[in-house]
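Every protein chain except one is present and positioned as in the full complex.
The block that comes next holds subunit A.
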Amino acid sequence: MMKQQELNKGDQNVNTTTTEPTITEMKKDSAYVVNNLNLWYGEDQALIDVNLDIKKNEVTAIIGPSGCGKSTFIKTLNRMVELVPSVRTNGEILYHGRNIFDRGYKVEDLRTSVGMVFQQPNPFPKSVYDNVAYGPRTHGIKNKKVLDEIVERSLRGAAIWDEVKDRLNENAYGLSGGQQQRLCIARTLAIEPDVILMDEPTSALDPISTLKVEELVQELKEQYSIIIVTHNMQQAARVSDKTAFFLNGEVVEFDVTDKIFSNPSDKRTEDYISGRFG
């Protein structure tokens, strides 16, 4: 169990001048602890009593049919869901022991340590180099040598360095879709997050690029905690350590992936993963 000082030390972004948020004790190996999370879009409830303990350095897959709340859920983890005006939540999501919904919690801090990769690759209309350097520059890093190092390390981390090292000054739009997606992953790595959220990261990619991203996910989990939403059940089976099955806003089953795909406990999970509905 972590002591309060250790938690504060571990989280560089705690703003101690504002109202001190409550620190809740969390298991050391948890990246997120979600307790009784409910979410509404206006009158419609999209998440119902979600409880999940998402572990560090694991790949957690979120699966479920369209409209089950899986994308909504992943977007609550960096509070992106608040961009929808009618959203209302209750319950808590503990991250480094703090509820990210607390009034004193700065969303900028959260998004600095929680990176996100989207369905469509979304590089900036800039050079490959500037795409990756964008985040660090925003954080005030100007030294060319330091930026060079970050760019190379991030591109290597995203398994795309060898493909772009001679084209760093070319526009990112000239890359293939699969390369653009890995560039976006590199851009995420450049801000040194500890969690990477991936919302259908390969649904716009060809099969070879998909496998490259899947291989990358396996490598990245050694340093990062990864939460991936996917429609592709085989992908969830291939890349994840744990799988959460969402249905109509509820978590039907959350277990180790081996169990979910070989002998799930709930009939609805079995029907979904074996393609009987959804």
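Quick notes on this structure:
What we mean here is this: contacts are C-beta pairs under 8 Å (C-beta built on N, C-alpha and C of every residue); 3 or more make two chains touch, one makes a residue touch a chain; residues count from 1.
The rule is short, and it goes like this: contacts and distances are computed from a predicted model.
A chain of this complex does not appear here, and its UniProt-recorded name among "Phosphate-specific transport system accessory protein PhoU", "Methionine biosynthesis protein MetW", "Carbohydrate ABC transporter membrane protein 1 (CUT1 family)" or "Molybdopterin-synthase adenylyltransferase" is "Phosphate-specific transport system accessory protein PhoU". Of the listed residues A:S86, A:N169 or A:N263, the one in contact with the hidden chain in the full complex is A:N263.
Among A:N36, A:N143 or A:S274, only A:S274 touches the chain that is left out of the view.
Interface residues of subunit A with the unshown chain, by the touch rule above, are 233-234, 237, 261-264, 270-271, 273-277.
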